[in-house]
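Mind looking over this structure? Questions follow.
== subunit A ==
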Amino acid sequence: QPAEQYIALPSYRVGPYAAGGSGFYGGIIDYFNLVNLSGGVNGVKISWEECETEYNPSRGVECYERLKTRNGGATLVEPLSTGVAYGILDRLAVDKIPMTMIGYGRSDAANGKVFPYVFPLITSYWNQAAAMIKYLGDKEGGVDKLKGKKIVHLYHDSAFGKEPLPVLEALSKQHGFELIKIPVTPPGSEQQSQWLQIRQARPDHVILWGWGSMNAVAIKTAQRNGFPREKILGVWWAGSEEDTVPTGDAAKGYSAMTFNTPGNYPVLDEIRKKLYANGKGNLADAARIGSVYHMRGVSAGILWVEAIRAAQEKFGKGKRVTGEQLRWGLENLNVDDARLKAVGAFGMLPSVKTSCDDHEGSGAVKVQQWDGKKWNAITPNWIVGDKALTRKLLEESSAAYAAEKKITPACLK
Partner candidate 1 sequence: MQMNEPEAHFGVGRRETGPVILDLKNISLSFGGVKALTDISFDVRQHEIRAIIGPNGAGKSSMLNVINGVYRPQQGQIVYRGEVRKNMDCYAAAKSGIARTFQNIALFKGMTVLDNIMTGRNLKMKSNFLMQALYWGPARREEIAHRIKAEEIIDFLEIQAIRKTPVGRLPYGLQKRVELGRALAAEPEILLLDEPMAGMNVEEKQDMCRFILDVNDQFGTTIVLIEHDMGVVMDISDRVVVLDYGKKIGDGTPDEVRSNQDVINAYLGVGSEH
Partner candidate 2 sequence: MNINFFFEVLIGGLLSGVMYALVAIGFVLIYKASGVFNFAQGAMVYFAALTCVGVMDKLGVSLWIALPITVAVMILLGLSIERVVLRPLVNQPEISLFMATIGLAFFIEGLAQLAFGAQVRKLELPIEDVPSQYLMDNYNILVSQFDIMAALVCGLLVTSLALLFSKTKVGRALRAVADDHQAALAVGIPLQRIWAVLWAVAGMVALVAGMLWGARNGVQFALTFVALKALPVLILGGFTSMPGAIVGGLIIGASEKMAEVYIGPIVGGGIEGWFPYVLALLFLLVRPEGLFGEKIIRRI
Partner candidate 3 sequence: MTMTPASTAAAAPVAAPYLSVNNVEVIYDHVILVLKGVSLQVPQGKIVALLGANGAGKSTTLKTISTLLRGERGDVTKGEVQFKGERIDQLTPNELVKRGLSQVMEGRHCFGHLTIEENLLTGAYTRSASRGELKESLEKVYHYFPRLKERRQSQAGYTSGGEQQMCAIGRALMARPSMILLDEPSMGIAPQIVEEIFGIVKDLNSKENVSFLLAEQNTSIALRYADFGYILENGRVVMEGAAADLSCNEDVKEFYLGVSGAGRKSFRDMKFYRRRKRWLA
């Protein structure tokens, strides 16, 4: 029996976040299928198993525990849920299974010395926040122009929404803009008072740090209160079709962060041609190919496959790598533009180069804008914020974690 590279996918396809889950995991699986069609990674096929978590930490842990021992042992896991990720965080090093947290989770996990098995790939919340301020500054004609401006941070009142606060606060002090923090109680299906407050404050920009149904409501309520959507900048969890389509025209002009450039790419064409044309696609609705969540899933797939490839380079080509070895692969990832071009995804995601110190590997993002039908990138180049600042915060925070957990920070081999 040929060796298979088995990956655990505790996914969610029902419940409040089903729309995101089905797009993201659909993208991953589409890419896996594509790779397998062309013979796998150096002949090693990728296999995976899904388990419904309903975005619930307790069920997620059960899924992880169940999936991890199947098929000779999982070599990678991605729950796409902060709660589930935290629930299994402690177990990873013991089980020797790396976990990626693509675009979510605690930002300080990028410190591989403290979190050897955790990979917040591409970019973390802190770098995103820094990039957002940089973008807003650029829009004004330079970050120094932010002085005296008012920026509202409208956030999901949870750990997720509060995560960027240290960065935003530091930057507000540094650049002299006023930061107004307005929380929205989850799930955020009513935001009249917040938007009245915003209208009252007359801010120059609104950062929408939202998740789930909160986003559509925010945009709709902004419209209802006559607040220009052009002044709203969402996080990447507020920047998918799922967030804008239900608002109809209200989202026209609204922009959001992303780590994928919207558009069409050869890899997507291949997915269409080789999979969906033959009824092998994972999405129920082929129109969602290339949507934000789907592309995010494809990107995850690409990075993982490249990590497998890297690990195979080191530990033996054409052989299944173990979780430990794949961890090495993830830590020594170098997906540059050439590599991206080779897999048909050049420009779709930033180049990613990881190391023990930097499990994130990039920190570059783009801004996209909704034109009423689809997302369009409005920054031609990848934006990177004040990385020195985020690095400092990262060191402090992960050191505190290490102290609490009695971990001696060190790089794994």
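Assume contacts are C-beta pairs under 8 Å (C-beta built on N, C-alpha and C of every residue); 3 or more make two chains touch, one makes a residue touch a chain; residues count from 1.
As a selection rule, all candidates are chains of the complex that A comes from, given by their letters.
Small disclaimer: the values here were computed from a predicted structure and weren't measured.
Asker: Which candidate touches subunit A in this complex: 1, 2 or 3?
Answerer: Spelled out: of the options 1, 2 or 3, subunit A touches 2.
Asker: Quick check: in the complex, which residue numbers of subunit A touch candidate 2?
Answerer: For this pair, the touching residues of subunit A are 13-19, 21-22, 157, 181-187, 189-190, 192-194, 196-197, 199-200, 212-213, 216-217, 220, 223-226, 242-243, 245-248, 250, 284-285, 288.
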